[in-house]
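Notes follow the structure.
What you see is the complex with one protein chain gone and the rest in place.
To keep things simple, chains are lettered A and B as they appear, and every chain counts its residues starting from 1.
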């Protein structure tokens, strides 16, 4: 079943549920109004900063300081052009896409395989392996930074995109296993056994039977992982110091840098908008599927 | 975290030494010609004083901050003319410590490093792994003059650690109070010379709806720099030495206390723009250079370059020496807090330390130094590279004037930077400037930070005299 099916089912399920029964208390109306008010206030709290950032992104730095709340005097693309080229946001975004894309594919394959094997087979040491993977979830990345340095250096991967991808995969791995494990556990083992009786080997059983069945969960975890990796900050800051290989969060951190040198606030806001818009657009276009996957994916 | 650290540079200071002692120091440290590094050595000669091999590579990693790294590329191109067989590889970096740390541990650092920026490597941690650079000062420049004779006084002090010249700081920085020449002219204000005059000016500013000072949270310790300089001018060398050697009660010296009290008055009278503790320092500085909300800003001379895009037209940025406390201070009002910044180091274990030194020698020659002053609007430690018109910059002009007025009365200090104390000191300074604590609490907290370093056996101390 596809994610679309899931979301369709979720919505149709909703439709049948929301039939009117006995319209009782007038307190319902109050609840509705209060709900709308509260939700509207929250929506404003969410949108207002973003709107302000958007407006500021069209101003010159001088305007931002002189009249921070006025509309921009002219709608010029200078800040955007500057942010894209001078501040290198365009280059960083490409790097981010490469790194996050590759890491995501790899970690989903490795994570799903490991989670499946852990969930389906019990063998000597499988519990220990499971707990060691879980432990990785709670370790602060900080602690590993320095030794990780030398691991990458010895492999010749320091300051390279493949090195960053490898690290991303390794650090997203426990999270992926942790969430996919209950998924595979939840799948009836009779199916796998039946597949084997039909003569399917371990590999075919996994790829053609079990993996498709776990699809909603995999989609949900992939979305989690995408956002997590897209936001990753510390790993690239410490392990990827070659400016040509900067990813987006590093590029943005330059603006936040405590020792920022001649920060151009107009460009800063433009860079923020450039950073937000693509992901936001993808989200808005896919939010139905996301919602479906989430409801399906988190029910386990 | 990868930008030029003006904050660190603010304290990339050196020991204040009278000019006489300085010359002595340079001579005393000279003459060490040992090439401890690896790599094939070439013939030593007038044109190749360090015996760099005539083939191979010189690798330089340059902090890519406010000054960029093209000035080193420029020098490398000049060097290339004399050593056509050598490849010069100049690489920019924004995170010196993180990037070079494994190379130091692994024993293959580059041949020349501009160890600057927010993530610079603490000099004391690597001092033992660095070449003594006094032979660079002893060498002749490309024009044939001995390099040390072409420099401003005191330039070797910041890079000298326990008598060894481990770093050559390339850029001359003057610490001053910066103001808008045009604004002062319009209002008929004069630049205060003592804290009392400053307080009086504060009252005038207030009547015009302006403030005397403002600050940003990451740069609150610029006011510590101002306070220490004022106190040293007032109380003389003993104030500086007490601080440098982290002595007990060094912050309770009457000169320091007098300055703190004066500052407390300024703050209590509302002459400091509130909210600095929550303002990014570049935004705060723009409120001074563009908004003209405050009259004076204490900073190093990089301020002009740093704010060049956010300075009001016709601002006419000028600098004045930091105030004394009273009219009869131990040092004259013209005494100047100046220090060289951008420390260049040559690791002993690099493949080609002689090559690193050779590149430094070229950088200290007239052609490269003049190129730097012209393109960066800042003087290097090489004298007489800035023409009278300061390449059209009023700030650069006043900087040259302050340096010549000061003569030999030039001082600085380096304990804050050496022991990495700035981070901790920002805390009480932000609190003090925003009026959350008074001068007494400020003193206690600064003393606490100082005592902690003094009593930490893991921290190697440097005795300053």
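Simple rule for what comes next: contacts are C-beta pairs under 8 Å (C-beta built on N, C-alpha and C of every residue); 3 or more make two chains touch, one makes a residue touch a chain.
Going forward, contacts and distances are computed from a predicted model.
Engineer: One chain of this complex is not shown here; going by its UniProt record, which of these names is it: "Carbohydrate ABC transporter membrane protein 1 (CUT1 family)", "histidine kinase", "Phosphatidate cytidylyltransferase" or "O-phosphoserine sulfhydrylase"?
Structural biologist: "Carbohydrate ABC transporter membrane protein 1 (CUT1 family)"
Engineer: Touching the hidden chain in the complete assembly: which of A:83, A:104 or A:148 does that?
Structural biologist: A:148
Engineer: Using the document's definition of touch, tell me which of B:68, B:181 or B:420 contacts the absent chain.
Structural biologist: If we include the chain that is not displayed, B:420 is the one touching it.
Engineer: Looking at B:273, B:312 or B:376, which makes contact with the chain not pictured?
Structural biologist: B:273
Engineer: Of the residues in subunit A, which ones touch the absent chain?
Structural biologist: These residues of subunit A touch the chain that is not shown: 10, 13-14, 17-25, 28-29, 31-32, 34-36, 38-39, 42-43, 45-50, 52-53, 56, 64-65, 68-69, 110-111, 113-114, 116-118, 121, 123, 129, 132-133, 135-148, 151, 166-167, 169-171, 173-174, 201-203, 206, 227, 230-231, 233-234, 248-249, 252-253, 255-258, 265, 268-269, 272, 275-276, 279-280, 283-284, 287, 290-291, 294-295, 298-299.
Engineer: Extract the touching residues of subunit B with respect to the undisplayed chain.
Structural biologist: Within subunit B, the residues touching the omitted chain are 1, 97-98, 101, 104-107, 119, 121-122, 124-126, 128-129, 217-218, 273-280, 283, 287, 420, 423-424, 426-427, 430-431, 434, 436, 458.
Everything that follows uses one rule, which is that only the chains that are shown with their structure count from here on.
Engineer: What whole-Å value do you get for the distance between subunit A and subunit B if each is reduced to the mean of its CA atoms?
Structural biologist: 43
Engineer: Touching residues of subunit B toward subunit A in the complex: what are they?
Structural biologist: The touching residues are 1-8, 64-66, 92-95, 98-99, 101-102, 105-106, 117-118, 218, 280-283, 286-287, 290-291, 305-310.
Engineer: In the complex formed with subunit B, which residues of subunit A make contact?
Structural biologist: Subunit A reaches subunit B through residues 61-62, 65-66, 149-150, 153, 158-159, 237-238, 241, 243, 250, 253-254, 257-265.
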